[in-house]
Each structure stands twice: as structure tokens, then as C-alpha cells.
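One protein chain is absent from this view; the other protein chains keep their places.
For clarity, chains are labelled A, B and C in written order, and residue numbers in each chain start from 1.
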Amino acid sequence: MRTSGLRPSLIFAILASLGFLVVVSWQSWAGNTVTLDSLLVATIAGLSVGSLYAISATGLVVVYTTTGTFNFAHGGIGVFSAFLYWELAENKDGIGLPRLFALILVVLVVAPAIGVFLDLILMRRLRTADLVVQLMVTVGLMVFLLTLTGQLWQADQARSVGFFWEGQGFFIGEFKVTWHRYMVIVVAAAIALLLRLLLYRTRIGVAMRAVVDNRELTALNGARPGMLSSFAWALGSSLAALAGILIAPEVQFSPANLNDVMLIAAIAAAALGQLRSLPLTVVGGLLIGLLQQHNAQWLSHGADWPFTRLAIAPIVLFLVVLALPQARLEVGRVATNLRPVERTTNWAEGAFGSVALIVVAIVLANGWLDFGVWDPGPWNQIALNNGIAAMVIALIGLSLVPLTGWAGQINFAPLAFAGFGAFLFLKLAGESGNALWIPVVGLLCAPLGAIVALFAARLSGLYLALLSLAFALLMAKLVYPHPKIFPTHTFADLSVGSYTLDSRYRFFLALIIVFAVMMFALVLLRRSRFGRRWVAMQDSQAAAATIGVNVILTKVIVYATSAALAGMAGVFWAISKNSIDSGRDFELLANFEIVLLMAAAGLAMPAAALFLSFRFVIEALGGRLDEAGSFGPLVWFLDSFLAKFGPGLLAIGMVVNQRGAVFEMGKGFAPLLPWRRDARRELALERERGRVREIGGLGLTEPFTGEALLEIDHELGVVDDITPAEGYRHAVHPEVADV
Amino acid sequence: MTTAAPLLELRGVRAGYGIIDVLHGVDLVLQPGEVLALLGPNGAGKSTTLAVASGQIEPSSGQLLIGGREVNGARPDALARSGVCLVPEGRGIFPNLTVTENLRMMTFAGTSLSAIQEKAYELFPRLEERRRQLAGTLSGGEQQMLAMARAMATDPALLMLDELSMGLAPIIVDELYSQVATLARTGLSILIVEQFAKTVLGVADTAAIMLHGRVTRTGRPDEIAEELTAAYLGIESGGHQ
Amino acid sequence: MTEERPGDESPRLQEFQTQVEDLRLSGGRANPERAAVRLALVLFVVAVVIEIVAFNGSSSASDSRDQTDFVILALLGVVVALGAVGLFIRASLTRYFRYWLVRLVYEDRANTDRLIDALRPGREK
Partner (left out) sequence: MSEIDPSGAAVLEAEDITVQFGGLRALSHATITAHSGVITGLIGPNGAGKTTLFNVITGHQNTVTGAVRLGGRDVTRLGVHRRARKGLSRTFQKLEAFNSLSARDNVLVAAEMYGAGTGPARLADDILERVGLADVADITVGTLPTGTARLVELARALAVRPRVLLLDEASSGLTEEETAAVGDLLIQLVAEDDLAVLLVEHDMSFVMNTCSQIHVLDFGQMIAAGSPEEVQGNETVRAAYLGTGS
């Protein structure tokens, strides 16, 4: 179990990558002649871009080591800064600051301020939080920053950031290399040097490294941990901003694209440095830059492999994560009460909920409810499409419940699994749309989950999340865009025998029923021995092993289950969209949104998946209100604010509400049900403990002491001084003397 | 001016980790200039008491008073800068920093690096030879000397030592404790948590025994010794209930 | 106890004393209401902001239906303000009442003890 060195899975992955490289190179070779000059130019370009990745990744690592928070919003901060820089320096209608001045203003003033602000209001509370919460909050912040940038600077407008020195440069043979690129390399080298000096020669730098060793001891030496973490955030944001601004001229300048480029490369480079070593991180950044630029130089991005350049960082990430040593079984972790204490739903409640859901959906869709003043009427095609989209996403979200909610395996790639289901269905059912193939698709998806589980089984926590991220990206950038996978086919309507779900209404009803059945099945599964075992494994892997649970096998089973659920959901997903747009449907942000909303709602509860319909409900509501007229500010609030910023804000809100909204509601609600005696007793126990803590020391649970009495009198304002002259105690409270 | 308040006082302190309560009402007083030995078996709550006194764990009820002032909720770094120095259990050093860098970490309390270096190297010349070495590669005794250097060099007002002798050879333990005795003679107030009771009792003015999260007995060291053996080996309470 | 004590007037101890006096304290877990008091203050500020926004909006709205929206917003602001005041009063007084209650419990116990003592036959003269 604890073998080190090269593992079979790693060897397999390396060989597969190499073979893949050969195949892709063979098929996509652009036919450019290889000369010394062209090699040199690609290398300089690679070093330049790589330097920027290195700068960005360094910021990520500094923040992670010093504060323990892995910042998925790192790229988002860079994106926001780059757009701010554009506004200050490049916008023709803007204030038109000189480039250098704008650069300094953004990198040295605005970005650090953002970093410190984030640290003060959010990140400090996260240090002791559950990993899922940590990840969700920073991912939520990323989504929020990207939305904000997109709203402030309309994302659909094309704009660009110019090179420094207006693209002038120095010719190598027939190729021009811009001064900008040389400058970037010089700047990166200077930053590396400065960081080295900072971290090894100054007190605050040494303290930042000391925190990695032993956080408590750092405080015991008198270093202010709060200041250290603020400084790290300021530094990290600054580096993100610098990288974002300097890389902007090299890429398509849109929030999502810039974030993709920066974030994934930074994560991969940081992973190569095992999230600790800055020199290795820099090497990682340069390596990715070089690979990308040589890829761009020598391969054509024609039909078969359109996005190989974007796949390089994920491939590096994937290999690095696989090469990491075995995560040890955790023993001796201090048990705290922070982990979600989950409340199980009994089967009757689950059945009731499922039936109620179906009834409500039918009543609403047919418009059988008349509110008197307002008769909504039956749903039109738009409303039905909204409902379908909502239920499809909810169905995919259900697949996360056993995997992440119960077994604690973080998965950022639900759509990658769903896409595989869609692909299988296309191959198996073809034109017929025969629904009987759906269970078969589920069965065939399970092995994919099992394979991912074999890669993931050794990992835990953050690295597992990164692996799933790499998996999502590999599927999105390499596999699915291949024209053989999703040819421009449209999916046929679903049919069972001769009955075809040819109207949107029928399809919607079918979806509701499928969802309700799945939800009920999950409620039953949670109460089965499998569900118990998975939850037990998440609570303590070490303890689960000591009662005889085979941890690896259990993980394989739960991954397979989740993949099967996601694959079946993927069939409905594809059919609801009629066709798959392989370039956009599997985007990271789409994956993130599902995981974020699930987490904000409460990953452990199947019913929480309904929460994923949030955005569609908001939009539908906004539309309805708009039709009804008048409600101006409210419509704006729903449409422009809640629907767009909601997912990010909800996830950020997990800083406070760590267990998820549905959990909190359930916690308040369950004790009200007459048959939930257990919930009432738990509530009573919790309250009792809180109260005993509060007043235990004051003399209610122990005999009163003179000091306690004096303290009470002091609090009540009856005496002024809590340490009165000797003898006062006994004079005022003679009874106490013999206590 | 009032009569001097105790330098450190715990009144009915309850505290613990997460949901686990370790201290069930600890009362403890350390007078200025006194050396107090806190003894007791594993798991009695000695280290937790130090964690409370240094601000690492906040009491869930009760009071922590330092210099007569209630400081419940004070941050450990703030207490450290004002002169409360805890050398924690299991080597209070940063293994991945060099010796010099470890000494640099001690400058947060206000002493300059050169002053700390001078004093540390004077007391433990071995450290100077190793100043570029990573602290994690030092021997156990050298690591503990490095940790002790902070106590010697940063001029604390209250020094707390947790299991100084753990895993060290007796000769080195003696050497370390002779330094502690030197410190005690300068009038420094010291709270020592130890298992090697005999060594400590030679240095201490007062001793306290801790059992099950409470201080059960306080007295002069020679009075305590017998009871201590019983507490460690369960002799007195032997026989079935 | 054994050695001569340099005394409490030693400069280091004096300095230590002032440094400890200067410590800024968060109040600690013993005073959980402090957060609620702060929240109440924040809420009150929010309420004031809502009122200003509503006032501003209603005076510029031409349509009476739009004005209704702002009236509703203003009512919301009033509700928030009332809530904030309630929270503030509750949180700032809870601590006091808790101590008061404990004091009553103590006196009650002491009285009971005295009563029992007085009724004990041995005490009768």
C-alpha cells in the first residue's frame, strides 16, 4: 500500500502521455521547417510566457504555505487587475495613464489592497475550516471576480492590451521577438531574486517560512500571524496582478480565457513544486511555457486536436499529482466538531418528498394553481426549457452526493463524467433514442469512475481536488473536442418502446420523475450498509480501516456509483440540449458552478440538488415579474445581481454557513416533526453543553467562591474594584469565608 | 502601589480542544521570581495549562490573569511580545530553518539579532559552529539548546518550559537544567512542566501536582515527592475499588 | 522562597506590567454577546442606508407604481432598523441579566442554608 517510487499507475500514465504526444504530433504536425532560429524564437517565447506562469505560481505558493489556503481565486485577482490596468492605461475613452504608471499603481497599490481586504474579511476565518469549505469559498470568489469583471467591462466586447514598446523588438533571423518578451524574462528573474532575498534575509520573510514549519511556535515567538497572512495575501495578489497584466497581450483578452490560462498553469507549476518549493515552482512555470510555445510553433491546431495547447498545463498537473507520494492514513487528528454533522432522512420522509416534488411540478407546469389576483397559467416553451435545464443540472448534481457529500472525495469534474454518458448513449442508442439504453450507459460509466478512483485512491484532500480538476480539463480540452467523439449530431428524442417524449412537457415530466426516483434511491442508499460505510470512511479513514473496511475498494465502489449516476444524468443533459457543443459545454466554470451550488446547499443531502435549479428559478421569476410590469428594482436585483453573482456569493457565504443551507434548514426543521425524537434530543444536548460552558464557572455547578461572587458584583456594578483591599471579601461576604 | 499581584494566575480555568475538555477548573498561582514545577502523569492537562497560559487556547470559562490583569482572549503573539515565553514540548524550533534563521525568529520580542546571536553563542558555543545548518539536522540536545536560547536571550518576564528533557540523555538534561537554575537566580519567574520530577524538584521553589485536569496539591518540593510517586505509579490508590 | 527575590520593583517586571496593561483584548469567549452588539450596529447603519436610497429613489420616480416599490423598500429599511434595535437591547442586556440571575441564585442558596442552620435543633438555646 505504501510503495514509493514509480507506481504502475504512474508508469502507465507517463507511457500513455508519451504515446499520446507522438500520435498528436504525428497527426497535427504543421510542417514548419525546423531551423536554429525558429527553435530559438520558440524557446524565448516559451521562457517569456513561462516566466509569467512562474510569477503567478509563486504567488499561489507563497499564499498557500503561509496561510494554508489554496487560492483558486488567484487567477481571478489577476484577471480583475488586468482589466483595471486596461481601463487605466489602454482604454481609448478612459483616463489614459502612462502604461508604466498604471502598471505600478495596479501591481503595487490596488492588488495588494485587494489581497489584504480579502484576508481580513474572508480568508482568516478559513484556516481551521474544512477543506471542502476552503476550496468552495476561494472557487466562489473566483467565480465572483470573473462575473464582476465581466459585468464592469462587458465581456462580449473585443478589447486588447498592447505590448510595452508597441510591439517593437529584435530580429532573430527572420523572426521578430518583442522587447516585451525580453523584459518579461528580466522582470521575472528580478522578482525571483527579490523573493529569495525577502524569504531568506528579512525577518518577515523568515517568519513566513517559519509558519510552514510550525504555526503555533511562530506566534509563541511573537510574530503576528495576522500580519503575516495579510502580507502573504498582498504579495500573492500583487504577483497575480503582474502576471495577469503582462500576459494579457499574449492571449485572447476575456475574463474566462485569461483566468483559464493563468490559473491552470499556475496550479500545475505549483503542484510540481509540491506547493512548497519555489525553485521547482519556477521550473514548472518555465516548463509549461516552453511546451506551450513549442506546441504553438510546430503543431497546427486543425480539425482533430484543436485545443492541445490548452491541455499542456492539465497534463503536467495530472502527471505531477500522480507522481506524488502516498498520502498517509491520518491518525491522531484532533477531533473537532467542525465537520458537518449530518442528519439522515428516513425512507418515509424521502418517499413523501419525492412524491411531493412530482405533484408540485405537474401542478405548476400545467398552471392548475390560480392565485386569484394572478393566474400563472400553463408553462410556455421558455418556462419548460428553463425547468428542463434546471432538472438536468440537479440530476448531475445528485451524482456528487455519494461521492463528495458522503465519502468526502472532492470532485470538480461532474460534467466530464456526464459527457462520457452522453457519448456512450450516442454510440449505443444512435438515432433511436431508446431509453432502455440508459441503464446500460450507467453500467458502462461505472468502470470510468473506477479507473479514476484507482488514480485518486492514494490521494486525499487538496491533491484529490487538483486531480479531478486535471481530469475535467483533459476531457474538456483533449478528448471531447475530437471530432470522432461528438460529431455534429443532434440527439434524438427519448423513447420507451413506441412512446416518444417528443414534447418539452413530456420530457420535463419524465425528468422530474427520474429525479424524484433517483433522490429516493439515494435516501435509501444512505441508509444502507454502503452509505454508512462511505460516511464512516469520510469521518475517519484510519478508524474505518481498523474495523476491516478496505478503503481502496470502498473508494472504487463510490466513484463507480457516482460515475454511473453522472453518466445517466449526462444522457438527459445531452438530449435536453439537442446537441453537445464540445468546445464550451465542458468548461471548467460550468463544472465549478455545479459543485459550488451543491456545496452551498449541503453536499450530504440529496434534496440539496434541487438547489442547483436556483439560477433558472431566479431567471424565470425575473422574467415573470418583468412581464407583469412595474417591479423595476426587484427585476434588476434578480436578473442582474442574484442570478449572476448568486453562485459566487453563496459559496463565499460558506465562510459563515459552513454546513450548507439545506442542512441548516433541516436542522431547524427536523425537531419540529413529531416522529423525530432523535433530532430533538440532539438539539437539547447541544443547548445543554453550550449553557454549562457559559455559566459553569460562576458557581451554579460548583460551590460559590469569594472570587466568583466578587466578579459577579463587579459585573453588576455593585463594587468597583475586583481586587479590593485585603479583608473586604470577608467583611462583605462573611458566609464565603467558610466555603 | 498595591502589593504585587501574582505574575501568573489561573482561576477555575476550563479549557480543551474542540469538544474535548481537558482542564476541569484549574487554579494555579505563580508569584514573581518564583520557580514553580507542575508535575503529573501523562494526559493530566499540564501542557494544556501551558497552552492556556501562553494564550494558545482560550479558557471556555474561568480567568487567566497575568500580572494581575485578566487577559482571557489575548493572542499568543501579543503575550509573547510582552514577555511571556513558552518553550513548547518536543523542541521549540523550526526544523527547516537554519540556526541563524531560528535566532532571527526570536527578534520579534524586540531584541536585536546580533544581541541574540552573541548571547546564544556564548551560552551554547556548539550552536555557532552549526549556524548555517538546518535546525532539523541538529542533535536532540542541540535543538533543545537552540530553543532554550530564546529563553536566555530575549529577556522574558515569565518563562514556561514544557518537557524540556523529553527524549534527551540524562547528561544533556542536567546541562539544560543548570542553565535553568542560572536563569532562576536572576529573578526570572519560571513555570516548568516535567516528567523527570527529581531533576525539576531540585530547581523549583514550589511544586504542584496535576491529576485529571485539576491541580490537586501544591506545596514545597520535598513535601510533594512521595505523593508524586504514588500519582505516577498508582501505588496509593492500588487495590480494587 | 529560597533565593533573595530581586523584588517586584525590578525594571523588567515594571516594564512587563505596562506591556500587559497595554494588551488589546478581544473580550474572549466569555462575552459572546459582543458580536451580536456589533452586528446590531452594522444592521442599523444598513437600515439608514436603505432609507436614504429609498428616499432618493422615491423623489426621483415619476411613475406612482415605481414609487410603491420604493415605499416597500423604505418599509423594509424600517423593519431592519427595528430588528437592529431589538438585537442591540437584547445583546447588551443579556450579560447583565445573567450575572444578576446568578447573584440571585447565590443569595437564595445562602438564605436557604441560613434557614436550615437556624432550624437545626442543636442550635436552639
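Rule of thumb we're sticking to: a contact is a pair of C-beta atoms (placed from the backbone, for glycine too) under 8 Å apart; a residue touches a chain by one contact, two chains touch by 3 or more.
Computed from a predicted model, the values in this text were never measured in an experiment.
A.B. asks: List the displayed chains that the omitted chain touches in the full complex.
C.D. replies: A, B
A.B. asks: For the full complex, which residue in A:Val63, A:Val535, A:Ala600 or A:Val655 touches the chain that was left out?
C.D. replies: Missing-chain contact among the listed residues: A:Val535.
A.B. asks: So which of A:Val549, A:Leu649 or A:Leu716 would be touching the chain we can't see?
C.D. replies: A:Val549
A.B. asks: Determine and list the chain B residues touching the chain excluded from the picture.
C.D. replies: 19-21, 41-44, 89-90, 137, 140, 163, 165-167, 170, 173-174, 177, 194-200, 202, 212, 228-229, 231-235, 237-241
A.B. asks: Where does chain A touch the missing chain, residue by residue?
C.D. replies: Answer for chain A: residues 1-2, 329, 331-335, 337, 339-344, 529, 532-533, 535-536, 538-540, 542-551, 604, 677-678, 681-682, 685-686, 689 touch the chain left out.
We take it that only the chains that are shown with their structure count from here on.
A.B. asks: Could you please state the distance in Å, as a whole number, between where the Cα atoms of chain A are centred and where those of chain C are centred?
C.D. replies: Chain A and chain C have C-alpha centres separated by 38 Å.
A.B. asks: Among the residues of chain B, which ones contact at least 2 other chains?
C.D. replies: Counting only residues that touch two or more other chains, chain B contributes 60-61, 75, 81.
A.B. asks: Two or more other chains touching the same residue: where does that happen in chain C?
C.D. replies: Nothing qualifies.
A.B. asks: Could you please specify the touching residues of chain C with respect to chain B in the complex?
C.D. replies: It is residues 1-3, 5-8, 10, 12-13, 15-17, 19-30 of chain C that touch chain B.
A.B. asks: Once bound in the complex, which stretches of chain C touch chain A?
C.D. replies: Interface residues on the chain C side: 32, 57, 63, 65-66, 68-70, 73, 95-96, 98-100, 102-103, 105-106, 109-110, 113-114.
A.B. asks: Show which residues of chain A lie in contact with chain B when the two form their complex.
C.D. replies: Touching chain B from chain A are residues 200, 203, 206-207, 209-210, 212-214, 216-225, 334-338, 693-698, 702, 705, 707-708, 711, 723.
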